[in-house]
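A single protein chain has been omitted from the complex, and every remaining protein chain is retained in its original position.
Labels run A and B following the written order; every chain starts at residue 1.
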Amino acid sequence: MQNELENYFDRLWPICRSITGDGLRRSLEIINELLPLKLTEVPTGTSVFDWTIPNEWNISDAFIIAPDGKKICDFRKNNLHVINYSVPVNKIISLDDLRKHLHYIEELPDAVPYITSYYKETWGFCISYNDYKNLTEGDYQVVINSSLAPGSLTYGECILRGDSDKEVLFSTYLCHPSMANNELSGPLVQAFLYKKIAELPKRKYTYRFLFAPETIGVIAYLHAHGRQLKEKLVAGYVLTCCGDKGAFVYKQSKQINSLADRVAKHVLKYQEVPYEVIPFSVGGSDERQYCSPGFNLPVGSLTRSMYQRYAEYHTSLDNKDFISFDAMAQTVETYFGFVKAMELNDIYRNTIPYGEPQLGKRGLYPSSVNPTDARDKIHNRMHLLSFADGNTDLIDIAELRNCDISLFSEDIRILESKGILVKSNL
Amino acid sequence: MQNELENYFDRLWPICRSITGDGLRRSLEIINELLPLKLTEVPTGTSVFDWTIPNEWNISDAFIIAPDGKKICDFRKNNLHVINYSVPVNKIISLDDLRKHLHYIEELPDAVPYITSYYKETWGFCISYNDYKNLTEGDYQVVINSSLAPGSLTYGECILRGDSDKEVLFSTYLCHPSMANNELSGPLVQAFLYKKIAELPKRKYTYRFLFAPETIGVIAYLHAHGRQLKEKLVAGYVLTCCGDKGAFVYKQSKQINSLADRVAKHVLKYQEVPYEVIPFSVGGSDERQYCSPGFNLPVGSLTRSMYQRYAEYHTSLDNKDFISFDAMAQTVETYFGFVKAMELNDIYRNTIPYGEPQLGKRGLYPSSVNPTDARDKIHNRMHLLSFADGNTDLIDIAELRNCDISLFSEDIRILESKGILVKSNL
Partner (left out) sequence: MQNELENYFDRLWPICRSITGDGLRRSLEIINELLPLKLTEVPTGTSVFDWTIPNEWNISDAFIIAPDGKKICDFRKNNLHVINYSVPVNKIISLDDLRKHLHYIEELPDAVPYITSYYKETWGFCISYNDYKNLTEGDYQVVINSSLAPGSLTYGECILRGDSDKEVLFSTYLCHPSMANNELSGPLVQAFLYKKIAELPKRKYTYRFLFAPETIGVIAYLHAHGRQLKEKLVAGYVLTCCGDKGAFVYKQSKQINSLADRVAKHVLKYQEVPYEVIPFSVGGSDERQYCSPGFNLPVGSLTRSMYQRYAEYHTSLDNKDFISFDAMAQTVETYFGFVKAMELNDIYRNTIPYGEPQLGKRGLYPSSVNPTDARDKIHNRMHLLSFADGNTDLIDIAELRNCDISLFSEDIRILESKGILVKSNL
């Protein structure tokens, strides 16, 4: 999986994305090779709850010609050099005037910061502090070949149907220019997670995968589909900052004990990467929209090095060196662990509830006369039968034994086939 | 505030108070300079629940003349020398007989203990162990010029009306003779707290301030007003032992999660003095009456060095040296912090509950294009909007962000003015 992840990463990296425009569309086209996306275009001017879809932004080039004739802040070398959503400009200005339009980070002198101005018309450039402090007096030509014009905002979604119309949502954003952990890790993990879920022989839940610009894209999506999600969604996750080697961080939904949260907290216990569970907070990504008080959906987020917790966040240093395709594959597997746990998690009823069933006569007790053989295995089975009271779901049954829910899958199959265990979801 | 506290302390200190009598009345007169008290006299013989108001006790002098003619145990030097509520006596007795009427503390050889006998007629003197052990054989003249006669028990109260008839109670006692932390700190803190609450431009709650003798005074008060408190009281606090530099101790009401308890536990987290939260217990003061099973009112108590936890308690060593007017002023401020938190604590509803409100178009998002500026401030505002679901009160919203409730006051004002937030108390 790692090689494929890297190939797609390399193709998506150079594109200058924003919350609208052709960079976003080109990126969705590439993602579409991995899963069949249904694209939606929301026209400029559309009202989506409290927001309005802005003009579409496109850009072909941007740079500054220094007094010595050299080209600096070259958009074609690094698209972070231009403030995202800058209006077009082409003029000659003094260094003093230029400085009002320059952004840098003194504490990270090699980094080009990432700056946007979607809803306030302006233009500007981002520059490393080392370059900034070497600027000399003189005339500078500033050129931004961009356009802001009516168009549309694009998002893509894909649905994998299951037996039930109860849904699980995976949601990620596609709107930042060349950044790695805080942009491409989310769509890549989500696309490869799709492939694994699509390969499941059967699915209980219906799975929905959304690729949309952050904030306004998800607000537009909720405007169209929020009512439906409120009816059908049992669990959802926002995929972001999930491609580096950092420990896992699971941010809970506001509901804390939703299926999304219970599954995540259970599965994380039984995998190898260190992890942390934190409460919902607004300093994050699109869980803010899903968990807004009118929706309050069961949507959490599993990340690795989280937004605002690493210095490279929102700078040119959040690049290929910062991430790891091994770690990204591990994140895919962990999210897939959530899916497997949800698929397995049902409520069962022991059909022989008075005293324990005699396992031996059904060939379900180790035939060895030495009962210490395989004691753990038989205790797993007996634990399952003992707690299968028609009310307690499998996650809780596993938590009561302090073991991974997946340990029960074989026993369930066997005990169901013998008629001792029956599914009795509420 | 400290100088004023000290002046009032010095005037109240020498008075010999008891649960009835003129010392109590003179003390209430002095307190009355600080807040307008409505006084109630409950006549001797009145039944108040299980109790009966006793005879009124007054005392003008008491002393012992030793065999060498020297006056010892002089009431005029220290009113702790006489057992509070001693019957009158004037006779000459031997040292052996005298000893039956003397009280001292061997472990604190310089301290005069504080002893009472309200409901069993007796007389006696309290003496330091150092003086006790130097007593010589011979005849002693014991003189107590006291009177026990029908009269009344006095308490004073004061009410500050608010918009609602829901009430907050502050209750303290005035019945011990010259002691500092375990007597004067309570009335002084309560009177100065009154002044701060009286200065508030508006009040949501009605505030009630009670100064009554401990136990029987509060039982008499509850006999008259308990039914009303049960209907209207949302929070109450007993002020005692709150004038020294010790860490804060908050004793919870039996309800544990009453408004009184939630506010105290929240506010204490965000002030500087070390503190401890302990459960309700009967070894204390008038919270015992307020929380008696028939009333079970939401009344807790914030103290500093607590009754029975410091060696000087109930002795002549609980004096001006033991307390600190800076600490007392700090206690006033902390109780006032409780008041401000209660006044601020409402339930709000975000009027744009689907997706987040677009703060930028209302000028509520930092205009800086650099989103890391003022991130904490904007996150506070977004957190408030995200949790303002019409069910969660502000204390809980603050706890969910692990921040002081007062941080939200400015945002509430702004967001209410923009119509995004509306009060929706249940």
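In this text, a residue touches a chain if its C-beta (ideal position, glycine included) is under 8 Å from a C-beta of that chain, and two chains touch if they have at least 3 such contacts.
Computed from a predicted model, the values in this text were never measured in an experiment.
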(message) Of the residues B:40, B:58, B:116 or B:392, I need the one that contacts the missing chain.
(response) B:116
(request) Pick out which of A:21, A:213 or A:357 touches the chain that's been left out of the picture. (result) A:357
(request) Consider the whole complex, including the chain that is not shown, and state which of A:74, A:389 or A:404 touches that chain. (result) A:389
(request) Could you tell which one of B:124, B:300 or B:357 touches the chain left off the display? (result) B:124
(message) Using the document's contact rule, name the residues of chain A that touch the chain not shown here.
(response) 349-350, 352-358, 360-361, 367, 369-372, 375, 379, 382-383, 386-390, 400-401
(message) To test your reading of the contact rule: which positions on chain B touch the chain that is missing from view?
(response) 48-51, 83, 103, 113, 115-117, 119-120, 122, 124, 215, 218-219, 222-223, 226, 254, 279-283, 288-289, 291-296, 308, 314
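Everything that follows uses one rule, which is that only the chains that are shown with their structure count from here on.
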(message) Roughly how far is chain A from chain B, centre to centre by C-alpha average, rounded to an integer in Å?
(response) 54
